[in-house]
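Inspection log for the structure reproduced underneath, given as structure tokens.
Excluded from the complex is one protein chain; the other protein chains are retained at their positions.
For reference, chains read A, B and C in written order, and residue numbers begin at 1 within each chain.
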Amino acid sequence: MTAETLRQQTVDRLLPSLDPVRFVAADGSAVEAPEGYVAPPDDLLREAFARMVVGRRFDAQASALTRQGRLAVYPSSRGQEACQIGAVLALRERDWLFPTYRDSVALVSRGLDPVEVLSLLRGDWHCGYDPAAVRTAPQCTPLATQTIHAVGMADALRRRGAGDVVLALVGDGGTSEGDFHEALNYAAVLRAPVVFLVQNNGYAISVPLARQTAAPSLAYKGVGYGMPSEQVDGNDLVAVLAVLSRAVERAREGRGPSLVEAHTYRLEAHTNADDPSRYRDEAEVAAWSAADPLPRLETYLRGRGVLSDAEVAACAARAEEVAERLRAELAVEVLGDPLELFDHVFATPTPQLREQRAQLAAELAHGAEGAEEAGGR
Amino acid sequence: MTAETLRQQTVDRLLPSLDPVRFVAADGSAVEAPEGYVAPPDDLLREAFARMVVGRRFDAQASALTRQGRLAVYPSSRGQEACQIGAVLALRERDWLFPTYRDSVALVSRGLDPVEVLSLLRGDWHCGYDPAAVRTAPQCTPLATQTIHAVGMADALRRRGAGDVVLALVGDGGTSEGDFHEALNYAAVLRAPVVFLVQNNGYAISVPLARQTAAPSLAYKGVGYGMPSEQVDGNDLVAVLAVLSRAVERAREGRGPSLVEAHTYRLEAHTNADDPSRYRDEAEVAAWSAADPLPRLETYLRGRGVLSDAEVAACAARAEEVAERLRAELAVEVLGDPLELFDHVFATPTPQLREQRAQLAAELAHGAEGAEEAGGR
Amino acid sequence: MTTLTMAKALNAALRDALREDEGVLVFGEDVGPLGGVFRVTDGLTAEFGAERCFDTPLAEAGIVGLAVGLAMGGFRPVVEMQFDAFAYPAFEQIASHVAKSRNRTRGRLPLPLVIRIPFAGGIGAVEHHCDSSEAYYAHTPGLKVVTPASAADAYWLLRDAIDDPDPVVFMEPKRLYWSEEEVDVGARAVPALGRAVVRRRGRDATVVSYGPSVPVALEAAGEAAREGIELEVIDLRTLVPLDDATVVESVRRTGRCVVVQEAQGFAGVGAEIAARVQERCFHSLAAPVLRVAGFDIPYPPPFFERAHLPGVDRVLDAVFRLQFDDEPDLTHAAEGAGR
Partner (left out) sequence: MTTLTMAKALNAALRDALREDEGVLVFGEDVGPLGGVFRVTDGLTAEFGAERCFDTPLAEAGIVGLAVGLAMGGFRPVVEMQFDAFAYPAFEQIASHVAKSRNRTRGRLPLPLVIRIPFAGGIGAVEHHCDSSEAYYAHTPGLKVVTPASAADAYWLLRDAIDDPDPVVFMEPKRLYWSEEEVDVGARAVPALGRAVVRRRGRDATVVSYGPSVPVALEAAGEAAREGIELEVIDLRTLVPLDDATVVESVRRTGRCVVVQEAQGFAGVGAEIAARVQERCFHSLAAPVLRVAGFDIPYPPPFFERAHLPGVDRVLDAVFRLQFDDEPDLTHAAEGAGR
């Protein structure tokens, strides 16, 4: 083999396929997937379906709770469940997930307590869960910053040698940030066991992908880091799971990081505060609704005869339970103690913080006396 | 043509050739260049040779001046003259150049006053020339930050519609910075008339390219932005000029930005303060010395019979003149006025700066009285 | 005269600047068809086209760096950072280039550009959306730093900032976006940039405030008046260049001073004011200059905003500690004794 062919092969290995990997068409029928990908077992797909049903119900409930003022804000991921649940199912319990603000459904699907997941958006604390306990980083708001943390964690896991991996989630908009670039480069140079999943949902708030990149697709960014890349139909759970599982296993075996772009769509507004009519039309939403990942997987599984009416009904019932518990739990007022604000700035409060704490304590005491509201107006 | 082939062609167009473009071998013999590149005319090549001779002499003189304490620091570009002079010759006078600290030879070759070029490194001011007058941005120290400025300037030039373009220089290390990523992306999305030239000299201070990237070559980064990329033998002036001229014309015609990676080597230390024996061995330097761009171009031009002994001697004489004038001019003490420090912070000094200026004036007056040195120790 | 919210006044300022000067360009994240997340750029793309008001890729160093290049090329960029903490990715561009270009080129390459930053809290937003980041910029030589506290000032300060020959970091107090006021956009008065304004006259003590803290200071002055203490309230409007003279004149007259800022106090702008006032008015002072500020903690989650934000009560507490009774304040008396 000449040096020329060897290099060409390297490049070919790094480039994504021209078309996104797909196992299931929009109508739920099976299509022939490209070579080299293994369809996940039916049991796992049924489990995925169950979590998608719950995830969607959770998402709808959370959106509803914003209207009742129970959540400060909620970024819906309706339409992106195949990505989020595919990501979670590709991981083992000991693996780490680095999510964004839009990935609450992934977290709930990972088994995190829904109320703890919603702390950030409810406003009682910035992160409601214990990241180390659930191997899930805090949901990240500053875009793409978490992708580098994911590399650092992956390097930490590599050093410990237990074969654990990291999966980092990021949006299409987030890929434009310098941190995304630095993360991919660090991952490749360090051969860190990390998989980057870009949920390309077509928009960064109002900005469409065409203003975000001129690349043939975001997956083409991988080659610039010497990182294998793939694109996948992000509304096809089967494909997402197949592609991510392969990438995760590659990382686990010490064969390095990879980049996966999932083509998907958020069916709702950016958050409840957003007005999407200003930047996209209903026809586009309708077209993507027809590619909804949830009925697609249902049709596919029913078509294969591995999902029954009863199972579907059970999923729906389970989802209702989750929603109901969420409603009930978020109806309870949180009685936080403002003095806790001083407890976690440092391991031990500084003399300055102790003074300020005393000042607030006095203000609160005074406010309580006067039955007034303490602090700012 | 199917959608598939169309997309494949797009990708093919964006990817660099597997091997760097080369017109002249290391021994000065002509090699067959890939299709689509036009060899520059002999006159231009003779001019390039002349500037390379002067550039190298300037560089040696500047290095010598650091040893005499006349320059605070000097980052040599010996060995990179083909890149720097190729870049300059690919531009018209009205085009803009965005250089780094290492590109003094490019600036001198562009016709900037050598003493003004050296202000930064001499220490009398941060930038000694008038950027707008010479269409050359200040030499940039914070790595890769200038690449975005270059895009902004390119967009400004596009808006004015006079067909002017921008060329931005950056090092291999600089490509790892987030700003480089953001610059390339902005350029591609805005279709800005800008060419990025990476002078890959193998090291970022002590850090070799292998710690900087795992990509097949830095040129492969272009495809991730939808930007055509090329690699070129950076020690072959003919090739550098051919490749850059094509890229510059593409930009000038409104066909968008491109990325060029030039493979080269700095034969000297990072700066006079650096100790390269800590990170590279003499054999490597010797190997690259054999690929020196200057004798290579000389042999090539002589071989083609377009460069005579007399011309070579004339170049050398001209170079000596330049060196001598530089020595003489830098031997003159600069009598800067410290009070100027307050003049350019804002268009009009603030009340606070006026007070501080008065304070310093008093200190200086007092110091002059006491015949002491004013200010800090 | 029209009644406008601060957001609409800013919108009008951008619109008028775009109309009057072909060189003005507005860009950032979501400033185009969406009109910005606070609608400050509403309708600008429709009126002026996507060449004059446009969405960029999502990268703040890129936005500011692009502005630097465009300003070098003769344009007047006015860029939006979507929220305070999301300007941090651009910090190197701001500190190392925007602030320094005029100076490093001996005045030859000035960068007249405006960086608009919605800042501070009080709107129930989550972390990273509520930082008071003004001190980072005010501490950086070469940047002007402006922050309006009213709709009329918002209009005129932004016009001044766009016309200014120097780069201006224009900090917009988010929670005042919806506060309304009569705005006269017709005739330009004396430039507002660089001049503090006395919002309320009083003889007993001076309250120095800016941006989101001005309404708090005014409300506190109202309450204090009911207790017989007449506070003079200064709205700085511009942090750099600071209008020392107005502050000094007032404190020399009142002999007492409280500085109010929403930002965490440590090494903030309020520290600068306090340090300057005691340097320049020492012999007029009957009591130490006191500071009222946010606590030195990361901005709290929405549930606890009220506890963190310096409110009327905290301002009044400080005012009442200004030793009107001529008794020394013993708050810190115990300190340092035992060492």
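Here is the rule we use: a residue touches a chain if its C-beta (ideal position, glycine included) is under 8 Å from a C-beta of that chain, and two chains touch if they have at least 3 such contacts.
Since the model is a prediction, treat every value here as computed from it, not as a measurement.
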Full-assembly contacts of the left-out chain, visible side only, are chains A, B, C
Touching the left-out chain: which of C:Ala85, C:Leu193, C:Leu218 or C:Leu309? C:Ala85
Please pick, from A:Tyr74, A:Tyr186 or A:Tyr279, the residue that touches the omitted chain in the full complex. A:Tyr186
If the hidden chain were put back, which of B:Thr213, B:Gln231, B:Ser258 or B:Asn272 would touch it? B:Thr213
Tell me which of C:Glu227, C:Glu279 or C:Asp325 is the one touching the absent chain. C:Glu279
Contact set of chain B toward the excluded chain (per top definition): 72-73, 101, 119-121, 123-126, 141-143, 173-174, 176-179, 204-207, 211-213, 273, 275, 278-279, 334, 336, 338, 341-342, 345, 350, 352-353, 356, 360, 363-364, 366-367, 372-377
For chain A, residues in touch with the removed chain: 125-127, 130-133, 137-138, 142, 145, 147-157, 159-160, 178-179, 181-183, 185-186, 189, 340, 343-347, 350-352
Omitted-chain footprint on chain C covers residues 61, 85, 88-89, 91-92, 95-96, 99-100, 103-104, 127-128, 131, 135-136, 138-139, 141-142, 240, 242, 244-249, 252, 264, 266-272, 274-275, 278-280, 282-283, 285, 287-291, 295-298, 328-329, 332, 335-337, 339
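By definition in this document, only the chains that are shown with their structure count from here on.
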How many angstrom lie between the centres of chain A and chain C, each centre taken as the mean Cα position? 36
In whole angstrom, what separates the CA-based centres of chain A and chain B? 42
Distance in whole angstrom between the CA centres of chain B and chain C is 40
Where chain C touches two or more other chains, by residue: 56-57, 59, 61-62, 89
By the touch definition above, chain B meets two or more other chains at residues 178-179, 181-182, 185, 189
